[in-house]
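Just one protein chain is left out here, and the rest sit where they should.
First chain written, first letter: the chains are A and B, and each begins at residue 1.
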Amino acid sequence: MSTTTAGGRAVEGGRTGRTVAIWGAGAVLLLAMPLFFGSPVAITIMNQMGISIVFALSYNMLLGQGGMLSFGHAAYFGLGGFFAVHIMNYVEFEEWFIPLPILPFFGGLFGLAFAIAIGAFSTRRAGTVFAMISLGVGELIAACSIIFVVFFGGEEGVSGDRTMGPPVLGYEFISEMEVYYLTAFIVFLTTAFMYLFSRTPAGRMANAVRDNPERAEFVGYSQRYVRFISFCASGFFAGVAGGLFAINYEILTEENLNLVTSGSVLLMAYIGGVGYFIGPIIGAILLTVLQTILSNHTEIWQLYVGILFVLTVMYAPRGLTGLLMMHGPALREGRLSFLLVPYLKALGPLAAFLLGAIALMEMGHAANVTIVGEVHAHFLGLEVDTTDPLAWIVAVALTVGGAFGLIRLAPALKEAWEHANDFSDGAGS
Amino acid sequence: MRTFRQAAIGAAVGLAVSASAGIASAADPIRIAFIDPLSGPFATTGESGLRTFEYAVDALVNEKGGVLGGRNFEIVPLDNKISPKESLIQLKRAISDGIQFIAQGNSSGVANALTDAIKKHNRRNPDQRVIFLNYSAVDPALTNDKCNFWHFRFDANADIKMDALTDVMAADQNMKKVYLIGQDYSFGKAVAAAAVKYLSAKRPDIEIVGNELHPIGKVKDFTPYATKIKASGADAIITGNWGADMVGLGKAVIESGMSSPIYTYYAAHDGITATFGAQGKDIIRLVMEGELNPPTPEFKALRDGFKAKYPNNDINQSRIFNVVGMLAKAIEKAGSTDPVKVAYALEGMEHDSIMGGKIKMRASDHQAIQDLLITVHTDEGIAIDADNSGFGLATESKVKMAGMDSPTTCKMKRP
Partner (left out) sequence: MLELVIFSLLNGLVTGLLLFMLSSGLTLIFSMMGVLNFAHASFYMLGAYFAYSISQYMGFWTGLIVAPILVGLCGAVVERYGLRIVHRWGHVAELIFTFGLAFLIEEIVQFFWGKATKDYHEPELLSFPLFTLFGQNFPAYKAFMILVSVAIFIGLFMILTRTRIGLIIQAAITHPNTVANLGHNVPLVFMGVFGVGSALAGLAGVIAGPALGTFPGMAFVLGSIVFVVIVVGGLGSLPGALVASLLIGWLQTFAIALDWSVNDLLAIFGVTFDADHLLRDLWTLSLPQVAPILPYLLLILILIFRPTGLMGTRET
């Protein structure tokens, strides 16, 4: 199982330089994003992405790096967020001096405290028992949020005001742009910390325990202790993400704690790819885009997300990042060009298949939930009459034709793939 | 049209670099962002509100030549999935698109989040202010402790409704025991508190034999509650339940063999009337505004037009016509769409409702004062039925300008 930590000591020196370059590029990208996407909505969406990135990365400390499947990770996220909002309100009314940028870390501390309490018993075992306990704890906390109104505010949640605190370097964090830079800064910082954690002995042992707990014990590590450490770190960073949420939205509600949120972070991490450090980042960005933008274009966006998720689990267990990384060896050997032509050939049928399938689903949806006098389905900027049999014939033809074309091209693709990854004839590694 | 318009908005706003609203010309429509659930478990309620809004702006404004010399109203639907977080994202989307009027109604939780966010936004961005037209969220706090200049409520709040409801109950001398049950959140609690307050003031001899909250939207089976209610020997039930919680509770109570009246806020339309059918006849009672049976001729005509367009929907939130009518009037009076001027024009406005009767937007807390009705679920004398079931709501009694002198703790800060 290759992960972020794959790669031996021999290439460490060369890799350090590259790692620094990648992180530098990341920082520049974070700084420059508002220049390209400056509209208020875009800033809002990017802030949401930042929160999701930290949350998904913290989740991956469990699933990807520690092999612990959790169905209740939202509890740590939400509790951290609630705690942060309460502090925000205290700052407002009691005049404490807590500058806003460090507020998320208070959320993190609360997440950490809760993780220590829960992890004390839940990390005894991995696998199904851990998953079940996490589900139970998650549901318990979500149900408690309605009962303990003083802390959770009941159904309407707890709101705060981020601008009431002391100004930091002259900034009061009134505008979204200021919040963006604050979020970006914390995202960068926590991502770096989480990356460094995966490089520490504790992080490396988490991988070992995930892959083979018995052998890890032989080396002298208690598997339970190793899992506990990862679990606590994960709880901390989930709490930080919750604190960021509190700053961005200034409100925390029951939905930040419930199974839907826990499920969506699983989706993010898994679709992105749990085997890679960058996987959850990609997943978080993709799912945020789907959630905020796709949902304004189609009513059945969740159906698309569901299909994408199930297909990923079935055919790409390493996620989208895994699909990209598959091309790594061929790229390094300069043999990627062998794949270019077959990929381009497949592009046509693939586009036809996707267009046809989307058309069928959108038209089916429009025909199913009819408003009288409204016979049009709208998708991809098109307007199609759902009563017109020709439209259905075209859609079916596109789908079937595209699928047929893909099946026809499959052997050629496979051959090209093998050729591109066959290093026996070249200079090779 | 909805999806297409959303696509257009999305394309314009999306991730594009700039999305400034530009300068309004005479032909530009005046847009109202409709932020309510259009997907998920409460989508039916949201959709029916949206259709009523779209129909109301066409019938009351656009077909009459628009306002300010020809500017039409346009409804921009934005799905909030009934989540406060999504609502805030959609609010930002609407604001950055230059929309100045926000309409929302489903869930007081969302309304509390929105009014708070709008208050903050208007304070932080004085050049981009917006007005919040709350057409349905009835948590009293919205026009009391949490009131602000930008929020206007067009429905009677839970307190005022309970006042009217308990008037009727108090008149019934046979009533000795009352059971209160509701959803465990701000609105359910407000209903219970109001019921206790008014019942003990008006009829101290009535015993409240149960005062209970259940988790909202999570109860699979209401039979245990029905058993408990039945065992308490209650002569009447009061509940603020809505949606699936109303159906479940009502069904379980009726099936257990109770025939005492159930006083409700929202036990009609969107499939609920059809579900109760003959079982609920003369048992279910509603406190509501906007008389359906008998209807005014104007409303009957409007409703027939609506039915022709959407045969499977009802106009179940007739106050939406008041929202649209009063907003149009306020914009004409202000002479512009400037939110501050429009808000001042709305304050204290008196308006003739097409449902009959007057409606007054009280200036002190922005709570609309209007006639309230106690109606009964029946199939006799029904001109306008619900869910095409033949059953509907017939008026039993009417309270003129209900809650006219109701107190408020609102301390309005005006710009």
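In the analysis below, a residue touches a chain if its C-beta (ideal position, glycine included) is under 8 Å from a C-beta of that chain, and two chains touch if they have at least 3 such contacts.
All values derive from a computational prediction rather than experimental measurement.
**Student:** Given the contact definition stated above, which residue among A:102, A:177 or A:307 touches the chain not shown here?
**Tutor:** Final answer for the missing-chain contact: A:307.
**Student:** Of the residues B:218, B:333 or B:413, I need the one that contacts the missing chain.
**Tutor:** B:218
**Student:** Touching the absent chain in the whole complex: find that residue among B:99, B:160 or B:247.
**Tutor:** B:247
**Student:** If the missing chain were put back, which residues of subunit B would it touch?
**Tutor:** 39-41, 43-44, 184, 212-215, 217-218, 220-221, 223-225, 227-228, 230-231, 244, 247-248, 255-257, 270-271, 274-275
**Student:** Which residue numbers on subunit A touch the omitted chain?
**Tutor:** Looking at subunit A, the ones touching the missing chain are residues 63, 67, 69, 71, 121, 125, 127-129, 131-133, 135-137, 139-140, 143-144, 147-151, 259, 263, 266-267, 270, 300, 302-303, 305-307, 309-310, 313-315, 317, 361, 364-365, 368-369.
Definition applied: only the chains that are shown with their structure count from here on.
**Student:** Given the complex with subunit B, which residues does subunit A contribute to the contact?
**Tutor:** 36-42, 44-45, 48, 143, 146-147, 154-157, 159, 161, 163, 174-176, 249-251, 253, 255-256, 292-293, 295-299, 302, 371-374, 376-379, 381, 383
**Student:** Write out the stretch or stretches of subunit B touching subunit A in their complex.
**Tutor:** On the subunit B side, the touching residues are 1, 3-4, 6-7, 9-11, 13-19, 38-39, 51, 78-79, 81, 83-85, 88-89, 92-93, 95-97, 108-109, 112-113, 116-117, 120, 124, 184-186, 189, 215-216, 308-311.
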